[in-house]
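Report on the following structure.
All protein chains of the complex are present and in place, except for one that has been dropped.
Order of writing sets the chain letters: A, B and C. Residues in each chain are counted from 1.
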Amino acid sequence: MVDLRTGDDVHEVHPLPRGDGWIVDGIEVTPLADGRWQVRQGEAVSLAYGTRIGDVVWMHINGRVHRIEVIEAGAGAAQEEGSFSAPMPGGVLDVLVATGDEVTAGQALLVLEAMKMEHRITAPYHGRVVAVHVTQGDRVQQGELLLEVEASEA
Amino acid sequence: MVDLRTGDDVHEVHPLPRGDGWIVDGIEVTPLADGRWQVRQGEAVSLAYGTRIGDVVWMHINGRVHRIEVIEAGAGAAQEEGSFSAPMPGGVLDVLVATGDEVTAGQALLVLEAMKMEHRITAPYHGRVVAVHVTQGDRVQQGELLLEVEASEA
Amino acid sequence: MRSVLVANRGEIACRVLRACKEAGLRAVSVHAEDEVGAMHTEMSDLSLSLEGSGAPAYLNGDAIIAAALANDVDGIHPGFGFLSERAGFAQAVLDAGLIWIGPSPSAIERMGDKMTARITMREAGVPVIPGEEIEIEPSGDEKADLEATLVAVRSASERVGFPLLLKASAGGGGKGMRAVESADGLDEAVRGARREAIAAFGDGRVYLERLLRGARHVEVQVLADAHGRTVHLGERECSVQRRHQKVFEEAPCAVVSEDQRQRMGEAAIAAAEAVDYVGAGTVEFLMEDDGTFHFLEMNTRIQVEHPITELVTGVDLVREQLRIAAGEPMSVPELAMRGHAIEVRIYAEDAANGFLPSIGPLAVFRPPTGPGLRLDTGVREGDDVSPSYDPMLAKLIVHAPSRDEALQRMRRALDEFVILGTTTNVAFLRDLCDLDAVVSATTSTTTLDDAYPNGWEVQPASEAVMALAAVLASSRGITRGDNDGPSGPASPFLSLNRRYP
Partner (left out) sequence: MRSVLVANRGEIACRVLRACKEAGLRAVSVHAEDEVGAMHTEMSDLSLSLEGSGAPAYLNGDAIIAAALANDVDGIHPGFGFLSERAGFAQAVLDAGLIWIGPSPSAIERMGDKMTARITMREAGVPVIPGEEIEIEPSGDEKADLEATLVAVRSASERVGFPLLLKASAGGGGKGMRAVESADGLDEAVRGARREAIAAFGDGRVYLERLLRGARHVEVQVLADAHGRTVHLGERECSVQRRHQKVFEEAPCAVVSEDQRQRMGEAAIAAAEAVDYVGAGTVEFLMEDDGTFHFLEMNTRIQVEHPITELVTGVDLVREQLRIAAGEPMSVPELAMRGHAIEVRIYAEDAANGFLPSIGPLAVFRPPTGPGLRLDTGVREGDDVSPSYDPMLAKLIVHAPSRDEALQRMRRALDEFVILGTTTNVAFLRDLCDLDAVVSATTSTTTLDDAYPNGWEVQPASEAVMALAAVLASSRGITRGDNDGPSGPASPFLSLNRRYP
């Protein structure tokens, strides 16, 4: 059994070994050479590239890339809603809010600099800043917690 | 210590670990990412692709592919001179000589069929056929011994 | 000229180094300490190490000139970005007795400063966008300069009117540029644009232009040699932009008539001749629905999207740059455009998340092949995408007899392009090919904002995707960095070959 995350949803899927490959919910998945796969759903056969890197599976199928998170049993809880972490390594150019501030959806909270560009972290909803973990000039790693915003009642 | 064969010569080479890579006869060999290598000989630096597959090392360096055989310590003796083995899988179309025949350099000994083409095995020198291991119609695998020719004194 | 150093990295360095090799020139590359073995170093006969990592290494003009002098280099090609439009660097190259593969420092200076360029063009009779230059002499005190600029911009904005574009005079590539809808956002825009421009170019001066909504970005390629010949090579349309950066470019522009091409070409030649231009350059225009066109800026270097012009004209622009720099006459026949070419820029970025740059290993990188395709790439499978550099990885370019066929070919090519391990904009680019405005050739610089007011979204995962994902997830997978060797990303297929528990 494997748990997979797409967007906000978590899917539980059960691959069963069958012949040279697996069956998942009636879909046959068969390995070919060198990272390629055949996926058969009824009459429709697709050829795909696929690989797993860390906690993410990557695949290219029917002309599209998909990137899906794997949730390992026993792994820590997923990131809390309202926590903002650095989407990539970079420098903190500006912190635009302080703990306790009320913020509105779309309001800029923080400016990061990475790859020679400025990136603005904005609030996705109305709320209140409950913690700020960085200050101007800090270097941050990808995934590092920047600040936390608590949603206000709608 | 490694023995390498190029053409008819066997070279003994001694790679020594040094830093991130190796030194071989004063030439520095450093691994880069994903099967790529840096080779430095004095001021000249080359970037290469290289891999080993079975008993052959393959590399692409300075615009050329090289394919060099590795002779493992304890491996069986190299193929005897005068033994002709199938260069590729195929069918024996015709055997043109019999044991005891005298042959001259360039004389056709055997016709193989592979990849829809005929391939002629010819004698590289004057000599006498001492053994024939296949007959017309046989399927042969790559490397399978076909026949043996003893060189006559020049 | 026998030996050329390419003072750049990534795909444009590869492009230029290959041209040098083809021309029989010794091709010399440079690399920062974090780019040993990068693709562009592989394209060169000799690669020289620069001190430091990231962009600063490639911006150290003195070190690059010293390296050139120490290694029998005759000429320096700057590519685009980095030092390509720094007149001071061009002058230093010339002062060192080397050949500068580009226009004169004075041409770079007069065109590089967008305010000066506006004024020069206005005086040469080339129409410019209604707007106003903000002439504040830098005092060295950023706080004072910012204040003075704010005051002047507020006043000028009343004459120019909203919406307007605030642009850094030293800017380019979307850096230091802000669209301002109303007086409310003006101050913050000035602060951001200045900060970005000072960081990127060391020069925070700005000017205002009326924001021409719904206009097309149409640019004309020019080539001029030292023998007095200046030609234009037709136009490119590059209206489709995200964050003021081009992502989808085509040649010719579907709505430019032969007559219009002639007039824009003449304006472009006039622009080049106004600054005694020698080399390859691009004169950018904004074109309104009625065909009126306004000078936007001139880029005094080879441009990212130069391949589409090469495909429709049959001219090798970089090879011509080398000829021109060597003092030879250019070998360009009379303009005859054939077919239609489209370029898309492959970025390591998350199109579904505000086009935020992404990083990671290029665990699988399998470009499409076949007829009518060109790939200019600076990376290959196994490389790492680092946050230290621009996120543009490669350019995919198609050529076909007609615009419809070029679009069909681009769709096919993007469907085939496999990149795993790093998020890229390939799926976004594929969707662009089906966008109404793109299909009907009615693109403008606001096409993307209009098409995706709430941002672009990834297609949801199908049942087949989830099934394959489940199988892949069950494999052991790779944890990056757990190899005992010094090499980069592990083979993506490691896990597959060991798939059975």
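One rule holds for everything that comes next: a residue touches a chain if its C-beta (ideal position, glycine included) is under 8 Å from a C-beta of that chain, and two chains touch if they have at least 3 such contacts.
These numbers were taken from a predicted model, which means no experiment stands behind them.
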Touch with the omitted chain, as defined above, among A:G35, A:G82 or A:G127: A:G35
Residue, one of C:P307, C:P357, C:P391 or C:G421, that touches the chain absent here: C:P307
Sole contact to the chain not displayed, among C:K167, C:R319 or C:R430: C:R319
Positions on chain C contacted by the hidden chain, ascending: 14-15, 18-19, 21-24, 43, 307, 310, 314-316, 318-319, 331, 336, 338-339, 366-367, 369-377, 380-382, 400-402, 405, 408-409, 411-412, 415-416, 483-485, 487, 490-491, 493-494, 496-500
Missing-chain contacts mapped onto chain B: 2, 4, 6-7, 11, 13-15, 21-22, 24-25, 27, 29, 31, 34-35, 37, 39, 41, 44, 46, 48-55, 57-68, 70, 87-90, 93, 113-119, 142
Residue ranges of chain A at the interface with the undisplayed chain: 20, 31-36, 38, 45, 47
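Please note the rule applied: only the chains that are shown with their structure count from here on.
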Pair joined by the larger number of C-beta contacts - A-C, B-C: A-C
Chain A and chain B: spacing of chain centres that average the CA atoms, whole Å: 51
Whole-Å gap separating chain B and chain C, where each centre is the average of the chain's CA atoms: 49
Where chain C touches two or more other chains at once, by residue number: none
Chain B: positions in contact with at least two other chains: none
